[in-house]
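Every protein chain but one is kept in place in this view of the complex.
Take a look at chain A:
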Amino acid sequence: MTGLRRLRIVCQLGCLLGFFWLFVATEYRGLDELPYPVSLLFRIDPLAALADFFAPGAFAWQLLWPALLVIVATVLLGRFFCGWICPLGTTLDGAGRLLKSPGGRSRPGLRKIKYLLLLALSAAALFGVQVFGWFDPLSLFLRTLTFSLYPVYNLFANRVFDFFYDHHLPLISDLVNGAYPFWRDHLMAFQQPVFALGLFTALVFLAVLLLEKFERRFWCRNLCPLGALLGLCSRHALVRREPASLCSDCSRCQSACRMAATGSDGHARSECVLCFECTEYCPAERVRFGFHGREGSGQVDLRRREVVTALAVGALVGPTASIAPAAASADSYLLRPPGAVAEDEFLRRCIRCGECLKVCIGRALQPAWLDAGPLGLWTPRLVARFGYCEYNCTLCGQVCPTGAIRPLTLEQKHKTVIGLAVLDKDRCLPYARNEECLVCEEHCPTGRKAIVFEQKQVLVQSRIKILKIPRVVGKLCIGCGICETRCPVEGRSAIRVTNENESRRKRDGLA
């Protein structure tokens, strides 16, 4: 059985590396269609499927069928996903090693939390509030990579390259400078990523890692709702452990199991992640896994009262949160990526994985804090002063794993309205200071330009001057925001995109 353990470790590392590879490949590198976006990972994420199930509209079978396969496999085999595939699980195994976390079952009562969390989240989703993504381990891992780790990696890598570029050391500098273009084009972001919630996201991740100090795989044992979902599915899995309870002469399993799946009450298949470590540390080499043997008895005992409480909490929080005024109606500058569905459905679909932000070629997307409403944390918003939506790019819709951002063809994209640019005449140079400037008009990408100019005679220091004055044509503007990004006025732009006219909003049809 040591072979299985080794295979498991190879599989874990392979999945993690594969995940990183997909992550780095989720960037525009010359192809309009991404061949290997990291969203492939979410297609096997049952929690993403659950979120999609609760969202309005039809279930995205063609996108999420692999997740259902994972469920079926879990019903048959057990929680292998957590032990063999999950990138967060692998990272936690590594962190546990570094932090020398204690094994065994120190706080058995905590294991319930994940089930109760899953129930509460599901009840909330049923009542219209979907925040699975906050707790989904894949989302957690991916958005930490996107918002924090990858930008920091880029920062360091750039610092190193810059050092050898600025300080010419013979031989070394030539080597490093020679490697730079390849590195930049294949292993780094083309431009340094900049995200508002980098620190906060990193701290959340760090907290999850530090929980290892208390117990091995604290997150997976006690908190992870995906683990809970897979645990529920694997209660009667066919793969069984023998012996199904502690042996009378040895209680090694009780203290050594990373998931504390085996205790005095027996072996719990809903907790076991099939790491096969026990086949190795058992001093008598008694432990076997197979399709025979007794059912273990050590399942997590959920009391009816707790279940009802969790469901009630979720069912109450949902409606309570949804009676808050919609953020978009008060904040004209809350813009969503092109192809995003209507705000209500958008929040119910988005699993806060941060993929659209990772792939955004114009660096236009930023994670929302509380500015998109309390439930909008980590959802993408388009901040056009930092970056704009590239006219011929359709990447965000391609990578969205749950259809919160619909994939658009180029033709559809060109007609999808993100918002409407509005000039601030108190700051716009031709209006406010009679100075020449048409940068917004120059960059406006629509075929028939949505920013036009009119010539006007103005009096500058008692001389008549012909000035070109920009004007936005509301019917043509798609709100890509390049005008706002490029406006040469310092600080806040003199032309800003508001969410007026956005295609995704449901409105009455006025002829």
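The criterion applied here is as follows: contacts are C-beta pairs under 8 Å (C-beta built on N, C-alpha and C of every residue); 3 or more make two chains touch, one makes a residue touch a chain; residues count from 1.
In this text, contacts and distances are computed from a predicted model.
Novice: What is the missing chain called in its UniProt entry, if the choices are "C-type cytochrome", "Cytoplasmic protein", "ATP-binding cassette domain-containing protein" or "ABC transporter permease"?
Specialist: The chain we cannot see is recorded in UniProt as "Cytoplasmic protein".
Novice: Among A:87, A:263, A:362 or A:397, choose the residue that contacts the chain missing from this document, as touch is defined above.
Specialist: Answer from the full complex: A:362 touches the omitted chain.
Novice: So one chain is hidden, and I want to know which residue out of A:326, A:342, A:438 or A:473 touches that hidden chain in the complete assembly.
Specialist: Considering the complete complex, A:438 is the one touching the chain left out.
Novice: Which parts of chain A face the unshown chain closely enough to count as touching?
Specialist: Per the touch rule, chain A residues meeting the hidden chain are 28-30, 162, 165-166, 180-181, 184, 190, 361-362, 390-393, 429, 435-439, 441-449, 453, 468, 486-488.
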